[in-house]
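Input: one structure, supplied below.
With one protein chain held back, the other chains of the complex are shown just where they sit.
Going in written order, the chains are labelled A, B and C, and every chain counts its residues from 1.
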Amino acid sequence: MDLEYQLIIPEFVMAGLAVVVIAAALMFRNVDQKWFGYATAAALGIIALATAIAYWNTNDDFGNVLAVDHFTVLFRVFFLGIAFFTVIAAVQFAGERLKNHAEFYGLIVFATLGMMLLAASRELLTAYLSLELLSFSFYILVGFNKLNPFSNEGSLKYMLLGAFSSALMLYGISLIYGVTGTTLYSGIEPDGVAAGRNIADQLASFAGLGGGVDPEGARPGLLIGLVLITAGLGFKISAVPFHQWTPDAYQGAPLPITAFLSAGGKAAAFAFFLRLFSEAFLPAANEWVWFVGILAAVTMIVGNLMALQQTNFKRLMAYSSISQVGYLLVGIVALNAANVSQSQDAASALVLHLIGYVTTNIAVFAAIIAFYNRTGRDDIVDLRGLAERQPFLAFAIAAALFSLAGMPLFAGFATKFIIFQAAFNNGFLWLGAIGVTASFVSLYYYLMVIKQMYLYEPEGSDRARFHVSRPLAGALVVLVAGVLFIGLYPTPLFDVIHSSTEGLFEQAAALSASVVGQ
Amino acid sequence: MDAGEALLLLLLIPGGTMLLTLFVPSRHANVVRWISLIATTATLIDSIWIFAVYDFAEGGYQFDLQYPWIENIAFLGENGISLHLAVDGIAAPLVLLNGLVGFAGVLVSWKITHRVKDFFILFLALFTGVYGVYIGQDLFFWFFAYELAVLPMYLLIVIWGSTNKEYGAMKLTMVLVGGSVLIFVGIFAVFAEAGAGTFDMAVLREVNFGRSFANTFFPFFMIGCGILAGLFPFHTWSPDGHVAAPTAVSMLHAGVLMKLGAFGVIRLGMEILPAGTDFWMPVLLVLGGVAAVYGAISAIHQTDLKFVIGYSSVSHMGFVLMGLGTMNNIGVNGAVLQMFSHGVMTALFFAMVGGLYDQAHTRDIRVFGGLVRKMPLFVIFFGIAGLTSLGLPGLSGFVAEFHIFVGAIDKFPLFAALGILSAALTAIYVLRLMGRAALGPFNPRWESLKEISRWEIAAAIVLIAPIIAMGVWPDPFIDRIAQSVADLPQVEQIGGLFTLSSLTGG
Amino acid sequence: MPALEHILVVNAVLFAIGAMGVLTRRNAVLILLSVELMLNAVSLNMVAFAVYGHVDFGNITGIVFAFFIIVIAAAEVALALGIVVRTFRNRATANVDEVNLLKW
Partner (left out) sequence: MEDGVTATQVVFWILAVVMLISAIGVVTAGNIVYAALFFIASLAGVAGIYLILTVEFIALVQLLIYGSAVVILILFALMLTRARERPQALFGRSRPLGIAASLGLLAALIGGIVATTWTTPESSAAIQPVGLQAIGDAIFTIWIVPFIIVGVLLSIALDGAIMLASPDEDDN
């Protein structure tokens, strides 16, 4: 078997970078640690650029288990970007409040490596291991503030529930493997394994498209497998009712890690979710679309209602991110086995909303990190009078929160509009209506935060204006500009996304073409 | 006519100024003020030009301009979502109205000293959003602009507002955004039902929606937009919001924002889902009539000047909805005229109240008296607004309300009577207000009051000019409106292109 | 050889027992042991499918899968115990609902 190692050079470079960062930081203990942070960020930026340039036109496959297509490349760059901004935002925080900087930056790079592999995986074992790589890095990072009991506790709960969810997902995977006899998603690669030896082909028989398994007999096993995989994934993306770890992990984790978890962790899990459900499970869409729909509805409702009661900003953002997961799941529900182009739209809409959400969320957290660097507090009431003390931070937070609420000018409006549109178009009027209503409710709690910043005067002993470090302020400007840009003119981004999701549906398109041809 | 760039300018000038203002250091408050004034002056000139150049003989939508936004989604057709702008004879006067009120709003905001830069940025965002709603021809951008017009209200009220601002702002925002949820769902339903793969209103207007579909989804637009127009019983956000808001925001709020609601009923409801009007318009008529009377009665009981005007806005918007509900050309003409008339009149009201409150620090009408001795210009301007409000012939309010009554008499004589009752009630509270506060015995507590500032005088003059113009020579307005109203589907034609001028032989 | 269904049923029981442990136990180490039971059930499932179902395909995916699962499980235990020990150092308890600064 010929393995084209040049396809996964970025992954190797990332692993190397992590090792180098850890080794260097351990070796040069007398150097100011912030330089390791900035060096890591610079390296991540360079890798992102190089990857984008070198691989954009690639559409290949590494040993059947990793796809290097537009989707992969888009997400590689996306994850590297997330890590870049996280590290920039984390430098001052880590310098003042954390130890073991070598492992801190190294693990961020490792987690990013896990995300990149996860988005590229088109085989269940590889995907599972990538997911664990990502999760393990996060278990450690969440508990990184090792002398802080909150951090220990968040890490412990996250780890135990994460392991539990992995077990659920693995059992589901084993059933899918039992039904279909393979763990490969789809069989685009002509010189790969023999025809019919992939999940999509096997499942296609359910849709009457021809294939290997007995359609009726295998259905119960398949259904249980799908439910368990969805449940396991539900834990990873923190969909209700699998969300219990989320607020604890978010609150316990050091702030930059909360940002990274809410942005990168979620984005990676959704990249996996999307590739798995559109490449492998699409032919069986009728089997799973209803329970993913219910999951989405419950997640939107509960996430928003719980968010209404929070007093801690990190917990608020945890529930807010849960409700965002609901909106993202709407994109999965809009996948349609019978209509490939519509499925591709749904997938593109999901990715667009994901990118918009992540940009917004990192902006919120970058601003909150800057605030925390000064004050060391993270309750919502502590934000009182921020508009007086640091108008730019207040503006950034307000803009980002409006975006999360789906208000115009900002990313959330356009991306939610398109993703709900996809659901409406697939006949899920009720789901779209719930989504719109839920995002209306969310406006209330975002406004409660904005109110604290703008309505009240600063309180407490420290009321002076303060400065934000230059790199952090620069990153924040870029992020807020990105939120505005996606909100006002998402077209270029959408075009890129649309061309990247094409690969996910190649097999489905070929199948439906062959059916039409018969 | 196609000079659609003029419409684009309406968005680009204030929008660009917003961006520009972001980069002005906040210590240069005067620079910010002047930039905003220049921008609103430019848009005012542009608005006047559009109003003047609109070819009413030809009618229909003019200044058409379309740029694609998102195209290559399969479920969307070639022009799935596009930046499509155009005005018709109904939107043209409202564009002018927004230009006038926005310009006057900047003038009366001159004395704001707290966080000037932020104020004008948000003010311009609101201003741009309102323009977007009037000239938008694509449901996506229409809704975008609609939300954009609502959203800055929250911050504007919370930061610069007064009396109970926290409550007022939250109530206003949540009620209005709640209404927009209905609109949002309605938009999607229309899109899916049409199956045309586009959000372009010009295309959707041509689609023939079935009666049952239209009957189901018309209320989504009617209630969703109606909430913003102060539709009874969802009107309570409006007085609370008025009272809490700073002067300029109250002006924009009552002057143009509430019109967006009535305008939305025309644009989304009557134009896109005409089949639903038969069933629902009588409901709108009844609710409008109730709001007209209820608003007037409530206004009589109030002692806070802003509450009085807030409830009078509810009452006057009730007239607008009544006019729409008649579904005949005269009534709808009147509704649009009333939108314009009430817009400038109530903006004038709030500008004057703001001028008074800034000196007196109270708006309780019971403590004022004989203000004419100290503030003659204030009393004159306030009086003009009041007389317009009660429908004095020669001022714009008369023209508008007269049309509405004629339209209503033709269809529902009982409700016309209700409307006239409400006009009488209006006379009561306006005259009481004038009599007590302006003319009555002088209260020595107000010895120190001075005349309103020159900025407010300038604003008042800008607003009074169209009131009088429309009162004595309504033809330019009626010509433009009547042609487009006649084009509305399902609107009954009575007496040909009946206008006031044909009645008076003018 | 036992029938495939029998092995699967036994595994399902083992899996459910493990799940019950996770849901009822409150000691972190015991929860971890229960998760390990679940993982064992999964590995057995994988191996059973590989051995029975798809011999004719000549693929040993399931066996490789089981191997990797066992390795991962070991790593998981090591990491989880590291976190448990760290929590215990700070709070002197290994029970997940006694570490209740955060709501469980």
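Please note the rule applied: contacts are C-beta pairs under 8 Å (C-beta built on N, C-alpha and C of every residue); 3 or more make two chains touch, one makes a residue touch a chain.
Here the structure is a predicted model, which means the values were calculated and not measured.
> Over the full complex, note down every shown chain the hidden chain is touching.
Touched by the chain not displayed, across the whole complex: A, C.
> Which of these touches the unseen chain: A:21, A:218, A:276 or A:301?
Considering the complete complex, A:218 is the one touching the chain left out.
> Would you indicate which residue among A:107, A:441 or A:496 is in contact with the undisplayed chain?
Final answer for the missing-chain contact: A:107.
> For review purposes, identify every residue of chain A that touches the missing chain, sorted by number.
Within chain A, the residues touching the omitted chain are 1, 3, 8, 15, 22, 62-66, 99-100, 103, 106-107, 110, 113, 117, 125-126, 129-130, 132-133, 136-137, 139-140, 143, 146-147, 175, 178-179, 181, 213-214, 217-224.
> What residues on chain C make contact with the chain left out of this view?
Residue positions of chain C that touch the missing chain: 1-10, 12-27, 29-30, 32-34, 36-37, 40, 43-44, 47-48, 50-56, 60, 63-64, 66-68, 70-79, 81-86, 88-89, 93-95, 97-98.
The definition used in the following text is that only the chains that are shown with their structure count from here on.
> What graph shape do the protein chains here make by touch: line, ring, star, complete or other?
Line.
> With chain centres taken as the means of their Cα atoms, state the distance from chain A to chain C in Å.
So the centre of chain A lies 25 Å away from the centre of chain C.
> Could you tell me the distance, in whole angstrom, between the mean C-alpha positions of chain B and chain C?
65
> Going through chain A residue by residue, note those that touch at least 2 other chains and give them in order.
none
> Which residues of chain B are in contact with two or more other chains?
In chain B, nothing touches at least two other chains.
> Touching residues of chain A toward chain C in the complex: what are they?
Going through chain A, the ones touching chain C are 125, 129, 132, 136, 139-140, 143, 146-150, 152-157, 159-160, 163-164, 166-168, 170-171, 173-175, 177-178, 181-183, 197, 244, 247-248, 251-252.
> Using the touch definition from the top, list the residues of chain B that touch chain A in their complex.
26, 69-75, 115, 118, 125, 129, 140, 143-145, 147-148, 151, 154-155, 158-159, 165-166, 170, 173-174, 177-178, 180-181, 184-185, 188-189, 191-192
> Which residues of chain A touch chain B in the complex?
For chain A paired with chain B, touching residues are 341-342, 344-345, 348-349, 387, 391, 398, 402, 407-409, 413, 417-418, 420-422, 424-425, 429, 432-433, 436-437, 440, 443-444, 447, 450-451, 454-455, 489-491, 494-495, 498.
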